[in-house]
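Just one protein chain is left out here, and the rest sit where they should.
Every chain is named by a letter (A, B and C) in the order it is written, and numbering of its residues begins at 1.
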Amino acid sequence: MNGDGADSVLLRARGVTKRFPGVVANDDITLEVHRARVHCLLGENGAGKSTLADLFYGVHEPDEGAIELRGEPIHMVSPRDAIAAGIGMVRQHFELVTPMSVLENVVIGTRGEAKVDLRAARGRLGELCDLYGVEVDLDTPVGDLAVGQQQWVEILKALYLGCEVLILDEPTAVLTPEGIERLFATLRRMASEGLTIVLITHKLHEVMEISDDVTVLRRGRVVRTSLTSEVTMADLTRMMVGRDVDLAIDVVEAPRGDLVLDVSGLDVATESGRGSLKQVSLQVHEREILGIAGVSGNGQDALFDVLVGMKPADAGRILVDAKDIAELSPAGRLEIGIASVPADRIHQGLMMDFRISENLILGRQRSDRFGRRGWLNQKGIGEFADDSFAAFDIAAPSPAHVTRVLSGGNLQKIVMARELAGQPRLLVVHQPTRGLDIGATEYVRRRLVEERDQGAAILLISEDLDELLNLSSRIAVMFDGRIVGEVDRRDATVDRIGMWMAGVSGAPGEALA
Amino acid sequence: MMRLTIRLLATVLAFSTVLVACGDDEPEPAAAPEPAEAPATTADPEPAPAEEAPEPATSEDPTSIHIAVIFGNTADDTWSTSMLGALNRVTAEAPYDLDITYEYFENISYADGERVLRQTAETGEFDMIIAHSTYSDSIYAIRDDFPEILWSFTGSGNEGRGGNGYWLDVLPHEAAYLAGIAAGHLSETGMIGSVAAFPFPNVNGPVNGFFAGARSVNPDIETRVTYIESWFDPAAAQEAGAALIEEGADSLYAASTFGTFQAALEADRVFTIGDLDDQEALAPEVVITSVLILWDPGLRVLIDEWWAHETAGEPYDAPTERIQFYMAEGGADIAPLNEALVPADVIAEVNAARDQIMNGELVVEFNPGDVG
Amino acid sequence: MNTDVPTTPGASSGSLLRRTGWRLERRLEVKPWHEVVTLVGAFIVGLAICSILIAASDKSVVDSYRALFDGAFGSRRAVYETLVQATPLIFTGLAAAFAFRARVWNIGGEGQFFAGAMGAFFVSDLWHAHLPRGVMVPVLFIAAAAAGALWASIAGLLKARYDTNEIITTVMLNFIILLILSYLLGDLWRSPDTFYFQTVTLPESAHLPLMIDGSRLHWGFGIAVAVAVVVHVVLRRTALGYEVRGVGINRTAGSYKGISVPRVTVLVMAISGALAGLAGAAEFSGIHHRLQLDISNNFGFVGIIIALIGRLHPAGVVVSAIAFGALVNGAVTMQIQTGIPAALVDVIQGLSLIFVLTGAVAVRYRLQRTRSDE
Partner (left out) sequence: MSDVLEALINVGVLASAIRIATPLLLAALGEMVTERAGILNLGIEGTITVSAFGSFVVADKADSLWLGVLSGVGAGILLSLLMAVLVSSIKVEQVVAGLALNLFGIGMAFYLFRAFYPQTGGEMPRSDTFDYAEIPLLSDIPAVGEVVFSQHWLTYAAILSCPVLWWTLNRTQFGLELRSVGNNPAACDMRGINVTGMQYLALAFGGLMAGLAGAFLSVFLSGLFFVDVAAGRGWIALAIVIFGNWRIGRILAGALFFGYLDAYQLSLQARGVEVPHQLLLALPFVLTIAALVVNRRRSHEPLHLGVPYFRGER
């Protein structure tokens, strides 16, 4: 418990600054991580946590300042140096070679052995699995594993190399509440056996639950490091956000209108079988937000894709305003007023090398407003861009600039401006505030509510329970490709939804058919 | 950006037209070589006037000629080496006591032919430009711009149009016939073959001659031909030769190709006959002789024509027919037979037949049709 | 092949460089002057190395470059010839640039060039006796574009339907069409009155008219520049061009927003093939007037290089095609006048390319000191 002794400091950042073009990701960061403790790095998205982790792992080098290990400055230019020094990391986006087996993935990069002694490796790995209660088939290609299991493969990779410090970047995003519990239990056990753990998260309750120490980051700076036992959640919130916030939006609900989206018996298979949809049925009405909760990887992607026309349904019906849209292409669905905000705005929503004005018309480049007989209407496009800039308060030098230069929040504003422009009948939204700062989050949520009030039917898929509880009229929960429960917001509680998210079905009558 | 692009494109166009327009004021450069021609040919100070041959030359007469040769392939292929060999011999002969110098440009693609020929001519350095007949179209397209240059193309060609464009050809089918006699005698399997480049008349002619020669001593002999569709691909020629050997051929004539000797080297008792240039030294173990093409008489004619033009000032007047040379006229021959491989009586028989061809007693038909 | 990896700003560097305390950083925006400076720099380095090679073969560097320049621009005719040389390269360069804009890797320009020439020959053979020049020449070009488009569409359709790697299919199609042409030239299409594998000569009525009488500069050059303008307008001002660029930047986002990537892929391949086919028609009807296996001097492959040096921009393609034409054209004069071996000319071309390519990448980065305290 004595975290103050200088000799117990294992890892230290001393005045570390890291700049990227246009941003200072880490600004003069100093912090100490003590041996055999769980240290949380807490902060909003964009606070600089992942960059700091990358600096600890040699992915990037600090522009100023130094990383110290066991009191000695260590100069790392590559993860190889970090591995050699005994640092392991599990990144938020997994680094797995999907066509290869678990065993092979673990063995990759183990130094000094010419021949892969797969038998020995299998033995050692088996011991590790037993020790921490990990159940995974070592010969399965990792591409076929569930996301939660893939994370265990990543952890095994780090442990296999015998690391002293294990850095985990947002490990709980892909886990069920039950999985989180197991992970935390394992981490505590590892810490008790002498492993030092740095856990990056933006979830307060996780900090409170697992950590010994916590460092709060905001806008690339350290706000404070303290013993977890000495702070409250309210303190942490204030430090994280810089003010007292209540993201809850006052929702005055108008009565819902006609049925817009009527999905029944939907089956969508995926190649690996993961994330498929099984017999999904749901309805969304005018002036209503249906929230879809669930741990990621339980079919949300497939649901989004099948609604916007990126994936065909294997069975079931999708009716919009009582018309079957199964045969409609994504373009056709845009035309009848189905707008969508994808989860990954950079990969699925935007052309980063387009001009901003061009991104604003993506999908409607052949509409009457922006073109005629195949020609683009430059004037129309320009006017629309100016309107959007004004209406959505987009911070960019001009619509003629390349989209790449924008920040995350402004990127999402462009997506929103584009999708909301046509007064959509149905709006399918997937993780609309992921990675946004508080201001942008607030803004996006408010626009969604406004849109609902103007009569749109909104399907909101999110992994952020607070967001769902705050915005939705009703919440349905997906688990393993099924809707396992649905509840009116007024009756929703975190416990109940959490149970469903973990795959425990609700009592009969609670889940709507 | 749009405007920038259009401006850029406009600039490019303007730039091109300006460059073009600038040139408009200048005298047509194509015509320029004419006055430049005389100094270019007489400028060479090295051969001192004192050394000049007495007989036809006046002090006005040229003492040197500079020749350019354009090769489509590299200068190593047998067509090229046969031409270089002839140039070397004619240079040594020094007709009219001329100091003959030549330069060659190799590996010039067909697509570049016209441009390269023109640029060669435009240097004003060359009195005569010789190219393979694959460039005959190109020569006719530009030769009128260079009336002082003697143009020549060598080989099968497309058509002759006279003027300053001379069409040279040589006919090696008689020499191939002689090689066929040797092959016919040497064959134990009763089959001979030829690895040929393309089924073109000037390839088929010698191949037919070769087979006819063999049949003249062994009427039952079987004949096979394989085309490799390349003038110069030793690896393909080798494999084609191997396939023929496998079929039972034990003498291979490399018609306008190169590399069959390698196949013969790797087989038991298989002989090969080189083509265009003497190849015995390459593989004396298997090459019994080579069918030679000799450009010497053709080159002499060209130099005569050029001399007449230079000294008498007569315009060039090439025949529209090809100027071709049979064996008796020195356009082709058979290389001395390999005494280590060919029995003396066969050598004697071949030499006798050669004499007969030379004095006209034996006529070998030129058969450019399909090989049978 | 996964060619659909969108790139976001971030650091990149090899560790060797990093150990020196510097790193490369991707520029957010590349300004035109960056490109110009880098290209000029690359050009100078390339020139320097070539100078060493020239000096090593005992030739005067100054004379050589003077001959090179004279050969390329020294006279009116030299300029025409440079433009003649540039003409097919503009077409094939545009073909590659258009496809690459959509990240469709059409390496089949060479085959599509021949497909175009074959299409042109086919119609000229069919109709030449009956059509006046004013009709015949446009018909030739249309046929060439159609044939090039058709041939390229095989790769486009296979990619759209089966997601086959178009680099491979287009390379294979190059070989296949050359063998088909070889077969036809040896058989059905072979001119009865010549010895070689070649067709009959085109009648005058099918010759592309000259832009400048007495030169070889035919209207193919004018058409090529016009087509470059059209390609630019299509890319910039039409919905199709928008979609083509979009598919090139991020095909996932494109398909989420209703752009049919397979459809665009097939269209792009077809248009790219048509452009390369036009090159075949221009060379066939403007220069050679008969079909032969050797009428392309690697124009299809060089077009790819032209496109990349021209930064996939039609104006850049035109400029770099003319520059390349000048290099090729001037190189012959250099060879003839100074006796530099032909092979060295190829080496010089290869080297300049390597440096220009390097420069084209380098322009996207800037060198940044990583540690101010060292």
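Basically, a contact is a pair of C-beta atoms (placed from the backbone, for glycine too) under 8 Å apart; a residue touches a chain by one contact, two chains touch by 3 or more.
No experiment lies behind these values; they were computed from the predicted model shown.
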Visible contact partners (per top-of-document touch definition) of the missing chain: A, B, C
Contacting the left-out chain in the complete assembly, out of C:68, C:84, C:107 or C:123: C:107
Hidden partner chain, touching residue among A:19, A:60, A:366 or A:430: A:60
Among C:92, C:153, C:169 or C:320, the residue in touch with the chain that has been omitted: C:169
Selected from C:85, C:153, C:255 or C:349 as touching the chain missing from the view: C:349
Among A:79, A:177, A:380 or A:408, the residue in touch with the chain that has been omitted: A:79
Touch list for subunit A against the chain that is not drawn: 54, 57, 59-60, 78-84, 89, 91, 93-100, 104-105, 107-111, 113-116, 157
In subunit C, positions touching the absent partner: 1-3, 5, 7-8, 10-15, 26, 57, 105, 107, 158, 162-165, 167-169, 171-173, 175-176, 179-180, 182-183, 186-187, 301, 304-305, 308, 341-351, 353-354, 357-358, 360-362
Interface with the undisplayed chain - residues on subunit B: 74-77, 80-81, 84-85, 87-88, 106-107, 193, 224-227, 229-230, 232-236, 238-240, 242-247, 249, 258-259, 262, 266, 277-279, 281-282
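By our rule, only the chains that are shown with their structure count from here on.
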Chain whose Cα mean lies nearest the overall Cα mean: C
Length of the line joining the C-alpha centres of subunit A and subunit B, rounded to whole Å: 75
Whole-Å separation of chain centres (CA-atom averages), subunit B against subunit C: 34
Distance from the mean Cα position of subunit C to that of subunit A, given in whole angstrom: 44
Set of subunit B residues in contact with two or more other chains: none
Per-residue overlap in subunit C, given as positions that touch at least 2 other chains: 237
Subunit C-touching residues of subunit A, taken from the complex the two chains share: 20-22, 60-64, 77-78, 308-310, 329-334, 340, 342, 346-354, 358, 362-363, 365-366, 371, 374-376, 378, 401-402, 404-405
Residues of subunit B that touch subunit C when the two form their complex: 1-2, 4-6, 8-9, 12-13, 16, 19-20, 22-24, 26, 28-30, 68, 103, 105-112, 114-116, 118-120, 122-123, 125, 134, 137, 156-159, 198-202, 229
Contact footprint of subunit A on subunit C as seen in their complex: 6-11, 15, 18-19, 23, 25-29, 237-240, 242-243, 245-246, 249-250, 252-260, 370-373
